[in-house]
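Of the protein chains in this complex, one is absent; all others appear in place.
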Amino acid sequence: MMFKLIEVLGMIAFALSGVIEARRRNMDLMGVFAISLITSFGGGTLRDILLNRRPLYWIENQELTILVLVVSFVASVTLSSKRFHVTEKTILFPDALGLGLYSASGVAIALHSGTTSFIAVIIGIISASFGSVLRDIACNEIPIIFRRGQLYATCSFFASLAFVIMRNLHVSDTYSIFVCIIITAVMRAFAVKYDVKLPL
Amino acid sequence: MMFKLIEVLGMIAFALSGVIEARRRNMDLMGVFAISLITSFGGGTLRDILLNRRPLYWIENQELTILVLVVSFVASVTLSSKRFHVTEKTILFPDALGLGLYSASGVAIALHSGTTSFIAVIIGIISASFGSVLRDIACNEIPIIFRRGQLYATCSFFASLAFVIMRNLHVSDTYSIFVCIIITAVMRAFAVKYDVKLPL
Partner (left out) sequence: MMFKLIEVLGMIAFALSGVIEARRRNMDLMGVFAISLITSFGGGTLRDILLNRRPLYWIENQELTILVLVVSFVASVTLSSKRFHVTEKTILFPDALGLGLYSASGVAIALHSGTTSFIAVIIGIISASFGSVLRDIACNEIPIIFRRGQLYATCSFFASLAFVIMRNLHVSDTYSIFVCIIITAVMRAFAVKYDVKLPL
């Protein structure tokens, strides 16, 4: 139940980042739908394919797909009508939220599937970042996680690591997830504002 | 049996669109083979991975792969020798045919796997368009389904929707498939000729 809710929130967050990115590229509604579905479900789908979990959550629960489509439609119309100026910074917050949420749920699901803590962290990073990798590849850009000075995968790594550590310390999942979101949101904000880079 | 035939026709249609695209980019024979296999089998393979159907049809039936390679070889040599002028419009017809066929078979297979009608439509669109997404990503272009004014995914959506509706009305599959092909062919032709765009 708890993880269902997380998955839904992360999904909406990523859908919004997909809508913004698709609109910046002047795509039509079908393109917006495709990009937001890819961004929302890409990470979780790859996670489930790698761990061999079926049926896939969005095939089993069609209301998730409907929700993403509705959110994308509303966001898309709102963005168009208000002539809202959409910059790279606009997608920062929804993206950071989704990043924290998916890192946490990815780690939890991997541990539940019996992986080690180390592999769970890797799966957490994949769950959280693969949607945006697909989004950026579809838009013919070098994915944000490979770009220097974005600390994108780095944020997800710290969130995933924090979640594993808190699990081992028996911290409640609700609290852990909250910490993961704080980590990704603060780190991403710093990374973009002060142009923080990894030393290597 | 019926669906085997559809799958084969759609496969050849997509293989041709792959050959044309690869030749436009001046790839060698190995590149042509790779692109046409990806375009032919990409959508069906993703559909089967998402629905967890194994063994994959092209692994089980090697004659499908051989067929695509032979078709690609013949098409490739023909295109080269006749100095046939290959434009974006040349791939329009095989592409529209494959689009209609794969939408129909994708929907039928998804329904057979027990998905809802709504998810079956999504799977239909994925089956029909993912091969061309891979083809365009491999050629380092923004995939056609994300480009405004192509109505690519939109055609597949209407074909998939029509198939689901006709299934519920107990229309025979043969007839339904024919209707799906007409829909995609006519819509794509209009979209390209009159530069039709989605209003949003």
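The chains carry the letters A and B, assigned in the order they are written, with residues numbered from 1 in each.
Everything below uses one rule, namely that a contact is a pair of C-beta atoms (placed from the backbone, for glycine too) under 8 Å apart; a residue touches a chain by one contact, two chains touch by 3 or more.
Just so it is clear, the model here is predicted, and its values are computed rather than measured.
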Option touching the unshown chain, where A:V8, A:I49 or A:I165 are the choices: A:I49
Candidates B:M27, B:L51 or B:V71 - the one touching the absent chain: B:M27
Missing-chain contacts mapped onto chain B: 22, 25-31, 33-35, 45, 49, 54-56, 58-59, 62, 65-66, 76-77, 80, 137-140
Touching residues (missing chain, whole complex) on chain A: 49-52, 115-116, 118-119, 122-123, 133, 137, 140-143, 145-149, 151-154, 157, 197-198, 200
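The rule is short, and it goes like this: only the chains that are shown with their structure count from here on.
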Centre distance in Å when chain A and chain B are each reduced to the mean of their C-alpha atoms: 30
